[in-house]
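Only one structure is covered here, and it is reproduced in the block below.
Every protein chain of the complex appears in place save one, which is left out.
Chains: A and B, in written order; residue numbering restarts at 1 for each.
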Amino acid sequence: MSIGELLSVYGEKYLQGLLTTWELTIFSFIGAMIIGVIITVFRVCPIKPLRLFGEFYVQIFRNIPGAALLILLVYALPELDLILSYHSCVLTATTLIPASFCSEYLMSGINAIGIGQIEAARSIGMTFPLMMRKIVIPQAVRFSILPMTNLLIATMLTTSLASQVPLSPTDLTGVVSYINTRSVGGVTSFLISAFFYCITAVVIGQLGNLLDKKVRILR
Amino acid sequence: MNTYTRTVRDALYEEPGKKAKKQIAVATAISLVAIAVFIFFIAKAFYDNGQFDAKYWSFFTKYTTWRFIANGLVGTLEAAFLAGLMAFIIGMIFMIGRICNYKILNRIATVLIEFTRGVPTLLFIYFFFLIVPQLGINLPSIFRISIPVAISACGVVAEVLRSGVNAVPKGQKEAALSLGMTESKTFTKIIFPQAIHQVIPALIAEIVIVVKDTTFAYVINFPDLMQNAKVLISNYDALLSVYLVVAVIYIIINYILNKISVAIARRTQTSPVITR
Partner (left out) sequence: MSENTVIELKHIDKHYGNLHVLKDVNLSIKKGEVVVIIGPSGSGKSTLCRTINRLEGIDSGEVLIEGEKLPDSGKELAKLRSRIGMVFQSFNLFAHKTILENVTIGPVEVLHMNKTEAEKEAMELLKRVGVASQANKVPAQLSGGQQQRVAIARSLAMHPIAMLFDEPTSALDPEMINEVLNVMTELAREGMTMVIVSHEMNFARRVADRVVFMADGELIEENTPEEFFEHPKTQRAKDFLDSIKK
């Protein structure tokens, strides 16, 4: 099919697909940040069992393939009498996995600060909360901007898992599968979705770079 | 003088005093109880739904079950190996395009790299599964999974290789050229070997992504671990246990790969890599 045909017949599908991908990406990313921060707090806290729990979480979700997790959520959870909607299953998978990476990035951000500055903060009489607020968190956040940008893009790529379950409207990847199982969409039908993904990734990347330049810490 | 190295994580907190020690002990106890309750509820859900029943687990004691899983694993590894190899070759070509002296090639390589990095693997898979056959090309199924996985990985590989090349000190090139080596010989004999040494951890981390992406092989019916799991499930009518075991196998493989990557990174004093 030509691009004109595709857009006139499936234009709305693509648009809905784009919006679904964006929506999944944004919600997953926000969820991943929240869970990632909590897991990171667990991992740095002085309470051993919580530390271990945090490590365990990260190792599981860093290493599980997205497809395997999604299948567990969609097919295995109902065996335990826990039935989530397809949409919730996708959102859960695309949140839990990036959350583990979020925590890894935050950990490396914290490690990048160095013990010296923490000791210096302490030795001028900063209490723990003050030190976290003025020294640790501001620097960890700045170190994390580029990694978080990459994480946002990775999260977007992960949301293509949505194409593996019947969703309506489906996401950008699902649209391509939808069109080509019904008619001969051709290379163009793929390129339209690919273009939307790429343009989103490029915009996210540029914004991240801009933000990073503004707040980068000289070392 | 500190005789053992502390990480920032440890330095965040004071060495606990008496009061703090007591507080930590209490918090430890509470968190242990919370985790125990959490595990209890999971176990209870399994128990209430009969998931501990022998019929869901007994076939894991059979040799045939594991042979079947092993066959699937071989399929996974074949696809991953082929994809990894292709990703490396294409990535290499992209990288050379990116750093060579021709502006147009630089541009093309940059666009291609960004393209492969910005499009999800699944979309590439659908391209090779649904669209390529429309063009009258019929690929064997292993290629239908390993080519898209490779394409999806090659952009990252190119960037990783490039970062390695950039990390080789300029003096190396100058020294080689001053010995009378040609540009290409300098690259292949001096620059590249050092570059590759730098980025081995990152390349191993990329293999993890490749392994993960091959799980989509079920889309095109290629018999990998995930696909064989489906057969087991229909044979024994045991869905949860099989998928759980398969997920654990994937986690263990990737965990080991990541550990190797970190260990090498530590030994070569390059920074460990976090991917996706």
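Worth pointing out:
Everything below uses one rule, namely that contacts are C-beta pairs under 8 Å (C-beta built on N, C-alpha and C of every residue); 3 or more make two chains touch, one makes a residue touch a chain.
Every value quoted in this text rests on a predicted model; they were computed, and no experiment measured them.
When you scan A:58, A:107, A:121 or A:172 for touch with the missing chain, the hit is A:121.
Even with one chain removed from view, chain A keeps its contact list with that chain: residues 113-114, 116-117, 119-127, 130, 134-135, 138-139, 142, 217-219. In the full complex, chain B makes contact with the omitted chain through residues 1-4, 14-20.
By definition in this document, only the chains that are shown with their structure count from here on.
Taken together, the chain A residues at the contact with chain B in this complex read 43-44, 46-50, 53, 59-60, 62-69, 71-72, 75-76, 79-82, 98, 101, 104-105, 107-108, 110-111, 113-115, 118-119, 122, 128, 136, 147, 150-151, 153-154, 156-161, 163-164, 172-173, 176-177, 180-181, 184-187, 189-190, 193-194, 197-198, 200-202. Interface residues of chain B, counted against chain A in their complex, comprise 6-9, 11-14, 16, 24, 27-28, 31-32, 35, 45-46, 48-49, 51, 114-115, 117-123, 126-127, 130-131, 134-135, 208, 211-213, 215-216, 218, 226, 239-240, 243-244, 246-247, 250-255, 258, 274-276.
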